[in-house]
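Only a single protein chain was left out; the remaining protein chains are all shown in position.
Moving on to chain A:
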Amino acid sequence: MPQIETFYDVMRRQGITRRSFMKYCSLTAAALGLGPSFVPKIAHAMETKPRTPVIWVHGLECTCCSESFIRAAHPLAKDVVLSMISLDYDDTLMAAAGHQAEAALMDTIEKYKGNYILAVEGNPPLNEDGMYCIIGGKPFVEQLKMAAEHAKAIISWGACASYGCVQAAAPNPTRATPVHKVILDKPIIKVPGCPPIAEVMTGVITYMLTFDRLPELDRQGRPAMFYSQRIHDKCYRRPHFDAGQFVEAWDDDYAKKGYCLYKMGCKGPTTYNACSTVRWNEGVSFPIQSGHGCIGCSEDGFWDQGSFYDRLTKIKQFGVEANADTIGLTAVGALGAGVAAHIAATALKSAQKKSQAANAAKTDEKTEA
């Protein structure tokens, strides 16, 4: 294996002072939810460990993950992309193109067999033998499988790679399939979101490089440090939720006062992500802070849950789209009408029985007479 510089070497070479370096270590420790005692450990790892090669492949996607990633503030994407990790292949960010780029990919796989991290943005379509997404003249699914074969671990960037996102939404004509359903034999970290938060992305990579292992994952395979709580659990508008103070219409006084957006269909209570704590664009804001409910972009199948403004999933099994309340109320209404009709029928039937009995008694009397 060729000699690779350590992260620290590269950082220093790039003109980053020791002071800035230590600041970065503390920020990263904080972002990962680690105590101050981990700062020297991160610094030590950075100073001594060779950089880890990363191959970043793109399937069916919109590049919003990359857009988010290069806007990371802590640590700066420049540091991550250019210094910390050696991003050996990323057809969107790399200078090389065409045959040169594909050669770089083969080169990296060959050189770092079993040591590189494969980052997947987007997902492979499987219909028509994967012809809906062609990279370098071949279906993306082939490139993905080839790159995955010798990868140490795989990161599924965004809702596309993790769950399928919009291209996998019903009826999913290209059969876009999330990475973990195509690659079955590698550890996969899902970093969902559309896109994921930049600091979350860099945080995950930094953790893997520093500690040389996968971060702790939750049941759905997402890094627990960023995805173990719902937006709702840490939302700054939560006190209004508990108080029962809700925005009732987009332009009402309650909206101005910043009340809870639950009634406007905010999906914070059903969405696992770090938006309400890490926020976006260097912690400037996040959707709820700017007055719009969460749309649940980091949840499995978020395009197929009905409107962004509904808190209940649309149910399509009955031919027409309906929500649970429409179905429930219809069923209860029909049942109520049925019960009323049944009561009427019962009453008529027993009235009929009585009059028949009376008639029979009369005829009996007559015959006796």
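Everything that follows uses one rule, which is that a residue touches a chain if its C-beta (ideal position, glycine included) is under 8 Å from a C-beta of that chain, and two chains touch if they have at least 3 such contacts; residues count from 1.
Going forward, contacts and distances are computed from a predicted model.
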What protein name does the UniProt record of the undisplayed chain give, "Ni/Fe-hydrogenase 1 B-type cytochrome subunit", "YCII-related domain-containing protein", "Pyruvate dehydrogenase E1 component subunit alpha" or "Phosphate ABC transporter ATP-binding protein"?
-> "Ni/Fe-hydrogenase 1 B-type cytochrome subunit"
The listed residue (A:Ala103, A:Ala243 or A:Ala360) that touches the chain absent from the view is A:Ala243
Given A:Met131, A:Val332 or A:Ala360, the one touching the chain that is not displayed | A:Val332
Residues on chain A that touch the omitted chain in the whole complex?
-> 218-220, 224, 228-230, 233, 239-248, 254, 259, 262-263, 267, 269-272, 296, 299-302, 305, 311-313, 315, 323-325, 327-329, 331-332, 335-336, 339, 342-343, 345-346, 349-350
